[in-house]
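Of the protein chains in this complex, one is absent; all others appear in place.
What follows is chain A.
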Amino acid sequence: MFISSGDAVPSFKGFTLILPAVSVGNVGQLAVDLLISTLNMPRVGYFHTDCLIPMAGNNPYASSTEDAAQLSTSAEVYSHRDLKLAVLQIRAPIIQTKVKSFRKLMISWMKSSGFLRTVLLSSAHAYQRDDQQLHGTPLRYMLSPSLEKEERQRFEELGWREMEKISVFPGISDSEQRLYIPGGGVTKCLYTDCCTEDVPMAVVLIFCSEGDNIPDAFALINCLNDWLHLLEKPTQGSVQWRVPPSWKLLFGSGIPPLLF
């Protein structure tokens, strides 16, 4: 559950919660890294749960030697008071047998904290797209019923595309349609839970392949910024997102010089 890192328990009433799904390419997690690093958000608490694989490291957003040795764990909550923004960064995969517990934990925390809305950043396998999904932008959105009334008009103005439903049996006419997000991890389950529990949630996802997913993260966070306006967009060019120092050596260590 959520444990505050300071003495005072922070209030999230009326805040927007942004969290990633652990999905293909880790795109949601990379996008959240960009958000926390650029806004310089302080950590306000931990998400201490047995549903995530434990990991620990030094500060992934270190800007100087003073804060480089701040310990970081599997799941932490950062917040920005002025923007009324809370961000939950999940850094480890969910243990397979505890996915149901994790969903219950997330739903109960979202409800008890009184978030205005929740944004889930996710991704899906590009190679499993349906034919109709191949055209145009790789970005998609999904809205839970309670958020649909408020935001659908806005999303249509932005020119966003809603996630298409796929036939359960392709080729058969009048077949049942279902939501299909391969490689999305907990995305579909969490979205379905939010729909049934009347939690306002928006899912923003991108189709991608595993590899160098940094461009996908930039595309996803730019898309989110078009909606939420977390950072001012300059008239020429795009927002200058700050890449955290933990992104270095993404493709391994140095090459042994004896190789040549």
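In the analysis below, contacts are C-beta pairs under 8 Å (C-beta built on N, C-alpha and C of every residue); 3 or more make two chains touch, one makes a residue touch a chain; residues count from 1.
FYI, contacts and distances are computed from a predicted model.
Participant: As a check of understanding, state which of "Phorbol-12-myristate-13-acetate-induced protein 1", "Proteasome assembly chaperone 1", "NADH dehydrogenase [ubiquinone] iron-sulfur protein 1, mitochondrial" or "tRNA splicing endonuclease-like protein subunit" is the UniProt name of the chain not shown.
Facilitator: Of the names offered in "Phorbol-12-myristate-13-acetate-induced protein 1", "Proteasome assembly chaperone 1", "NADH dehydrogenase [ubiquinone] iron-sulfur protein 1, mitochondrial" or "tRNA splicing endonuclease-like protein subunit", the one UniProt assigns to the missing chain is "Proteasome assembly chaperone 1".
Participant: Of the residues listed, A:Ser11, A:Asn40, A:Gln70 or A:Gln153, which one is in contact with the missing chain?
Facilitator: A:Gln70
Participant: Which parts of chain A are in contact with the chain that was left out?
Facilitator: Interface with the chain not displayed, on the chain A side: 3, 22-26, 46, 48-50, 53-60, 62, 68-71, 73-74, 93, 95-100, 125, 127, 182-186, 188-189, 209-210, 245-250, 252-257.
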